[in-house]
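Starting off with a structure, shown below.
The complex appears here without one of its protein chains, the remainder shown in place.
Right, chain A next:
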Amino acid sequence: MADNQKKHDPAKKAPKIQAVSRMKEIMTNYYIDAKTAREQGKKVAWITSGGPVEPLIAMDVIPVYPENHGAMIGASKMGAQLCEKAEEMGYSRDLCSYARADIADSVEKTGPIGGLPEPDMLVCCNNICGTVLKWYETAARYFNVPLFILDTPFVHREFSDSARKYVLSQIYEYIGFLETHCGTKMDYDRMEEVGRLSVEGTGLWQAVLDTCAHRPAPMTAFDAFFHLALIVTLRGTQTAVDYYRQLHDELNQRIANGVSMVPDEKYRLLWDNLPVWYKTRWLSEKFAAHDAALVADTYTSAWSGMLPDMNGQTFLEAMAETYTKVYINISIDMMFDIVANMIEKYHVDGMVMHSNRSCKPYSLGQYDLRQMIMDRLGVPTLIIEADMVDERAFSESQIDTRIDAFMETLKS
């Protein structure tokens, strides 16, 4: 440990966020609900994290997120073991570790919750990557259940009119798919109500993240990684709205009371890419020891980027553009504009990019993005090579040294 780096002092630790226990309770209930869907006569749909969940909620289908499951596997440090199992099944070690871990756990059921509840149907939106397409095809063959693909054309320079037409027609095909496999008709009034709750929840999530614009920040990106779960899994429900209102109030109270997550916050950093799930605590303490707070990140804000511009449209109409233009479905130069805004809004001193072997659409292009950020904004940027779930790809001593060196340059 460098001389000017503090020893971890538990007494100086900021008070915990109270809402955490409520969140754990909600997530536990949610998984119990999903695990007992059959007993309740409900259907389960697996859906990608960037997929439009609102029609599922409106149809009373329980959405289950293999990616959230992947994150749980990573956080439980069961990633390497399940990934190895997938490799024995023939899946290359170079493939996404969420997919590997989840595919293996579908067979093994040895993960943190003993396997996900089996799907009645699969909903895959490729706005986050092409990997989910292959992963869901694999799941469709394994579980022998119907698969719906929502194809959201990548936005290199513009969201074209033909893409808008294509995505919108698929949204209605999606509803038709649900009607067929649920045997009930969509209640469009209910759909708009779910849409309203989704917009409200997403807005509150943005408000939660915005509290970190305050100096010092009442929470960090490491907290955001945790509190994100509801906006992913229960977007469009009153539960998510109530929870984020509670969290938002608490964070504002912390600001009023002068409570910050990093006790002596001096440096404010922006995190890029998915978390390193098995090392969040280590990284959090590492940065805190340098008085550095990760005040924002491109990952958790991707869901508030889903806040639609309603513009007199119905929710379903607004969804087409919103879901197509999510953060990683746009070009590097468009990403730069978003990052530049965040750097200004959150008063960021430096950026930390996680070059994530598992996520090519997020990681390829980071080198160019870093160059733009350094050239145009003069913000120093560190790249750490790792993986979100497979801990075999994490070299602790190397990353430790790189963070120290980076922080030294920030301090000088």
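FYI, contacts are C-beta pairs under 8 Å (C-beta built on N, C-alpha and C of every residue); 3 or more make two chains touch, one makes a residue touch a chain; residues count from 1.
Rule of thumb we're sticking to: contacts and distances are computed from a predicted model.
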Name under which UniProt lists the unshown chain, selected from "NAD-reducing hydrogenase HoxS subunit delta", "Bcr-type benzoyl-CoA reductase subunit C", "4Fe-4S ferredoxin-type domain-containing protein" or "NADH-quinone oxidoreductase subunit H": "Bcr-type benzoyl-CoA reductase subunit C"
Hidden-chain contact residue, picked from the options A:68, A:170, A:260 or A:381: A:170
Option from A:97, A:126 or A:284 whose C-beta touches the chain left out: A:126
Sites on chain A contacted by the missing partner chain, in the whole complex: 89-92, 94-96, 99, 126, 129-131, 133-135, 137-138, 140-141, 147, 149, 151, 153-154, 156-157, 160, 162-163, 165-166, 169-170, 173, 331-333, 355, 357, 360-361, 363-368, 385
